[in-house]
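Here the complex is missing one protein chain, while the rest keep their positions.
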């Protein structure tokens, strides 16, 4: 991307002026989740060999890390029972943020870009050019909420960077594209088999700090940078680029 | 079940004295979720023909029905943005019961039986004989919580009773075993193919009242009774019984 | 106020361009609460004759009216007791809005005026010209919060309009200044005795609908209008105006 583009945009050295336009049409609220087609589902079923189920989430509990300002309260209003029967039950009440609590998945309405003056909500743009002023309400998002993400059922590709390097990655450490490619080679996965709609999982080992470095867990993390993000993006569009 | 059994039990005309003992061992917290074995997963993949994904849940929103005493509050503490970048984000805060809010699935720790005097928590028994006094804390269940239910990936069998009868079932209407069997016949499913670990879905049409009869939604519902429950239970144990 | 003023202001037919400037100085966050001086406290003690204590608030409970979108949940995580002693205790957890829940008192940071374009938080002005962009945070107000209101201890003047009219006022009914003056006469209170720092209470009877017309309670209410508000304002500044 040229400097001129960045300047004309004024928002970011990376984003193009039309960054928010979706390949899925003006009204789309699902983004690349659309890549999980029926064909993709059928394809994924062929990959299931051992039948082992692996949960990707951490349980919600009071010991989990909290991003700054977050709260998590689970309370049990315990002890009630029916007047006419011997059935008893437990209820529970929860009060918490959803984002950065436990294992989370961003909705398309989570992150946006301030393209105008500070505080001008009509110029705060999200996926597909949605304006904050139109999608936000005090009682929930009117557009781009998580309800638009359908269940994912697709091939998952694990990039075991922790395994590759033989160590938990450092906080702030950026994973190079060469690392991801080395993972594929080490794990015997041919790059050409990666196709649009696949889900990628990058194992950094940061999760191992969940209970042991709880207070500092959200201070920073290892992860991919712009180089890898561009590569993933090109894969999602079915492009093959030399060197990524 | 004989009257003697009921008397010796003193709790219920249906439950036997050892009702709480699990077939999965004294320490089990997963119940018949254990039937979702690796083999069951492999078996289920063979059934996927069209690749269509159907969500079984209703979205959480402020218009949904509430069981008495429940609360649901989603609030958007909106408008923050980073000091050093042009990235903006939406957060959200939720305060609500979990049970009887939206589409729910009971954990094994939800329902139990008062087997002793009122208020005696040491005689309030749950699955596998767990005592309320040992499993409960004000900050969440120490045993039988939802974290013990692993993801379900298995064959699902829909009993389309609404389709069979050509109408939404009445509130309080009990589905007969003959209805379920008629559903199988109508849908071309051989009863012998039902096996332990299958998930069953009984379509009553009550869900169609979600937004139209919101205030009375939890006053009552159609559903299965003891007859059908016993049949499902025998299927889960791999038993075939005449007349059920 | 002239039409020209209204035009030049563009915000309201009532507010002057400098509406937000406080008589208490640029940094003040307490407003006319400052009128409750030490002298006012001493003065108020002279008025106490019977020693009767009257609470002005309604209790918080699940039956109270709710303004649209509000939630109120009080839950008792009951049953814990100390491991080493026989002391037991009840805790409680609350999740709720503060505003329009139960009996409320507005902080100066509650209501403001949109003086610029929609969504421009730098032009959303509050008491003393505070900008929303500077006083707001997702975790509470940084300025004009309720913590700036000190306890009120002052003379209270009840305008018993319900008693005057012999009926509960209608929803939407505006109280005339003549009504307030008739209350004073009927109750034997000389207008000249009202002085800056006095608290006024206008009894409309709307509170009698609290539990009987709960669902519609917030649809509207009787109350004072601009005429009475201007009179109260002049009294707070120690002005005497003919006809108010």
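By written order: A, B and C. Residues from 1 in each chain.
Methods note: a residue touches a chain if its C-beta (ideal position, glycine included) is under 8 Å from a C-beta of that chain, and two chains touch if they have at least 3 such contacts.
The model shown is predicted, which means the values in this text are computed figures rather than measured ones.
Colleague: Out of C:112, C:196 or C:223, point to the residue that touches the absent chain in the complete complex.
Modeller: Residue touching the absent chain, from the options given: C:112.
Colleague: Considering the whole complex, which of C:21, C:37 or C:233 touches the chain not shown?
Modeller: In the complete complex, the chain left out is touched by residue C:37.
Colleague: Considering the whole complex rather than only what is displayed, give the residues of chain A touching the chain that is not shown.
Modeller: For chain A, the residues touching the absent chain are 62, 69, 71-73, 77-80, 91, 95-96, 121, 136-139.
Colleague: Touching the missing chain, which residues of chain B?
Modeller: Contacting residues on chain B, toward the hidden partner: 69, 73, 75-79, 93, 95, 117-122, 133, 138-139.
Colleague: List the residues of chain C that touch the chain left out of this view.
Modeller: 11-12, 36-42, 45, 48-53, 55, 59-62, 71, 74-76, 78-79, 81, 86-99, 109-115, 118, 121, 124, 132, 136-141, 147, 150-151, 153
In the analysis below, only the chains that are shown with their structure count from here on.
Colleague: By mean C-alpha position, what chain is farthest away from chain C?
Modeller: Centroid comparison gives B as the farthest chain from chain C.
Colleague: What is the Cα-based rotation angle between copies chain A and chain C, on a 0 to 180° scale and rounded to a multiple of 5?
Modeller: That pair's rotation angle lands at 180 degrees.
Colleague: In whole angstrom, how far does the Cα centroid of chain B sit from the Cα centroid of chain C?
Modeller: 48
Colleague: Could you grab the centroid distance between chain A and chain C? Build each centroid from C-alpha atoms only and quote it in angstrom.
Modeller: Computed value for the inter-centroid distance: 45 Å.
Colleague: What residues in chain B touch two or more of the other chains?
Modeller: Chain B, residues with two or more chain partners: 62, 71, 78-79, 91, 95-96, 121, 136-139.
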